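In this view, the complex is presented without one of its protein chains, the others remaining in place.
Letters A and B mark the chains as written, and numbering starts fresh at 1 in each.
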Amino acid sequence: MELILEGILKAIALLVSLDPEVLGITALSLKISGTATLISLFLGVSTGTVVALTRFPGRKLVVSLINTGMGLPPVVVGLFVTIFLWRNGPLGFLQILYTPTAIILAQAIIATPIISGISLAAMQNLPANLRLQILALGATRIQMFWLLIREARLPLLAAVMAGFGGIISEVGASIMVGGNIKGYSRVLTTATVMETGRGNFDVAIALSAILLLLAFLINFLLTRIQQRERPR
Amino acid sequence: MKLKKLATCFRCLGFFALLCLITGLATAPAAFAAEPAQKNIILATTTSTQDSGLLDALIPIFEKETGYFVKTIAVGSGQAMAMGEKGEADVLLVHSPAAEKKFMEAQNGINRRLVMHNDFVIVGPPADPAGIKGSKTSPEAFMKIANTGNLFLSRGDNSGTHSKEKGIWKAAGLNPEEQPSKWYQQTGQGMGQTLNVAAEKLGYTLTDRGTWLALQKNLGLPILMEGDPLLLNIYHVIDVNPAKWPKVNAPGARAFSDFMVSPATQSIIKTFGVDKYGSPLFFPDADKKVEDLGK
Partner (left out) sequence: MTAAGPLLQVKNIVVKRGGIPVLDIPDFRIERGEVLSLLGPNGSGKSTLLLTLSSLLKLHQGKLIFKGREIDGRRSELDYRRQIAVVFQDPLLLDTTVLDNVASGLKIRGMEKAGRLRIAAEYLERLGIAHLAKRSASKLSGGEAQRTSIARAFATRPAILYLDEPFSALDPPTREALISDLTRILRETDTTAAIATHDQMEAMRLSDRMAVIQQGKIAQAGSAEEVMNHPVNEFVASFVGMDTVLTGRVLENHNKHRMMIAVGDREIEAVGNFPPGEQVLCCIRPENVTLSTDSPEEHSSARNNFSGRIVRIAPHGLFYRVDLDCGFELISYITRISLDSLALREGRKVKASFKATAVHVIRKST
């Protein structure tokens, strides 16, 4: 009990004093997971939309692959990304193992199927004839694409939430491909694991509190947008 | 007309942009791209050097002096050497002498040098139900734990500590890993985590002194056995053999290993931790021989 209290007090102290290391780790986490979410958003929304709107052989297989991918275990992604990025691995020439770029890559791989899956469902939930109506309004394919995405923007927002929430709190892949390097690839989750290992429970609690706060803030913000958009 | 379409697109992008703002994405992903290859050094090391904070003290000095960028991958000694064996690390800082010898014999490393030592201690619940206090040797203490069936937590992760522990069991003529029993449990995690588990479950464990000193305030696991020459914990630095793995950053590795044994670094090691724990965590040994340690 004393430990928890102490941890919370230390956490508050770290937050109030704007500890540069903690701030740095927080900013890096946001940058990495934000970038990964953005990449996944573009990949996921386009994949989801294309799969939802087109018919091609093997489509069912693609859909079930996406759905399977939604539950991709982060450590498995971490392991395979590590193996591929090894110096002597197939993508070793990129020289990005143990860099933030590698974490972005792994997190994007984790988040893309999540965002694809939700986008796919969102697009399929639009009225069946809406696509024809938009074409009948004289839209080009690109205009149709954007109008449909605009129509599905609320569920797509949910996709962003799910994707971002999934990867900012993910630790297995980040530690494997990022290496938890101080001031370089150390993010909130990997730092929490390390500080727990070091017995610095106070710092670990502080980092967890930030992680929680962050997740809460972002979801709160997105939910606010959603509520404002459709005041029902 | 084109512009209009673009405007439509950008309006759709409105909420994406918002996300970017939240996450402070002013920096493009390219900004994270790797620095010039030769600037990076991958140091594979044991968790104890990172968990004790020693590397956090040393590496910034090294980086400032040389301009290299060190990527410290803190894993067990076993995994560190496995990375070296595949050429996935440039330099190793490890504490598993028996395994290191095999590593060197297989031509995986060059230039193995003694850096420092501290010692392992056996810790356990204050009441010491197995009565290991006063044992003359560590195998004797292990035997008592086994005979009384008291809980023993093993790292079980092929780390230097784990291989040391296996050496002691062997000296005691026991092999608890092959005859699994309730009293012998493996955490598969780092030293800090394993100490936490031992503290929670009131078990015995073998730990390096540095990690124990760093964690002891929250543990309530006193040292019950120390000072056996067998419990010496010796750290070596090894350059991964560039003849075997051409992609290895040989000059960087050499610079780092030289740095570790340089007099300036050795004097930092000598006093590291004194201010915080009242005693040093490591003893610099660059000018010594393994046989002379602990005497």
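Note that a contact is a pair of C-beta atoms (placed from the backbone, for glycine too) under 8 Å apart; a residue touches a chain by one contact, two chains touch by 3 or more.
No experiment lies behind these values; they were computed from the predicted model shown.
Among A:15, A:91, A:121 or A:135, only A:135 touches the chain left out of the display.
In the full complex, chain A touches the hidden chain at residues 127, 129-130, 132-133, 135-140, 143, 147, 150-151, 153, 230.
Assume only the chains that are shown with their structure count from here on.
Across the complex, chain B is touched by residues 3, 27, 30-31, 33-35, 37-39, 41, 86-88, 92, 94-101, 104, 142-143, 146-147, 149-150, 153, 157, 160, 164, 179-182, 184-185, 194, 196-199, 201, 218, 221, 225 of chain A. Within the complex formed with chain A, the residues of chain B that make contact are 5, 8-9, 11-12, 15-16, 18-20, 22-25, 27, 29, 32-34, 37, 40, 42, 47, 50-51, 53, 56, 59, 69, 71-74, 86-88, 189-193, 195-196, 214-215, 217-219, 245, 247.
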